[in-house]
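Dumping the structure here so I can ask a few things about it.
Only one protein chain is missing from this complex, and each of the others stays in its spot.
So, subunit A:
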Amino acid sequence: MSFVSVRNVFQTYGRRPIIERVDLDVTEGEFISIVGASGCGKSTFLRLLLAQERPTRGEIRIADAPPASEPGLDRGVVFQRYSVFPHLTVRENIVAGEGFRRGWGRFFGAARRAALTRADDTLARIGLDHVAGHYPATLSGGMQQRLAIGQALAARPRVLLLDEPFGALDPGTRQSMHAFLTDLRTETGMTVFMVTHDLEEAFKLGDRVLVFDKPRWDPHDPDVNGATITYDFDARNGGIPFQTLEEKTHVLHPV
């Protein structure tokens, strides 16, 4: 049984279809990269996975739970920007990962001390212990994204969703973030969905690479068709692309 199952999902804004007929099965612990041209529904699909939006048709289940109606603890997310709370220090941001679910959104007394200790451990692991007392605005882009990932993981989600998390970083920082993310994954074995514009990054990090595109294109009315998963690549084996074609539905197969 698949861990994340997407069944015949359509999403329409007004009369404009964005994505249509998306089916997907993901086993626990897989890293799924999602690529595609701008406006091809990658981010919409991620919002659907996040339950920030509900699909017009079809359903998305995680671990056989009923389809979620709003974002919750089982889905962690890191956006390209605004992923950490600017009014909390780095340490408090990590504590928030565990504390926000509580009645007052914070820990008190002994629980607070324990949470702070755990946060310091997390910070040491993600290499931010030297800036624990700083506010995120004083951190570099790479450090902010590391903090955002650390914060999302502190909540222990079932699935981690990344929306172009390294899009705003310079190439060097990006490389170190890749290593950081790979390490974290080996440690936690988490299921990850990552939307990216960078094909190399998609194949390097992902176990599978999904391509979103419009299978049909009406030159007179480009908006009449929605996008769907047109390719589903196996991207394991050192990230060398195009070994195995896993997609069965919407592509022409070599006879």
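Quick notes on this one:
Following the convention adopted for this analysis, contacts are C-beta pairs under 8 Å (C-beta built on N, C-alpha and C of every residue); 3 or more make two chains touch, one makes a residue touch a chain; residues count from 1.
The criterion applied here is as follows: contacts and distances are computed from a predicted model.
This complex has a chain not shown, and the name its UniProt record holds, of "DNA-directed RNA polymerase specialized sigma24 family protein", "Chemotaxis protein CheA", "L-serine dehydratase" or "Bicarbonate transport system permease protein CmpB", is "Bicarbonate transport system permease protein CmpB". Note that of A:Arg16, A:Arg101, A:His130 or A:Arg216, the residue touching the chain absent from this view is A:Arg101. For the chain missing from the display, the contacting residue among A:Gly142, A:Pro157 or A:Gly206 is A:Pro157, taking the whole complex into account. As for the chain not pictured, it touches subunit A at residues 50, 52, 70-73, 75-77, 79, 81-87, 96-97, 100-106, 135-137, 151-152, 155, 157.
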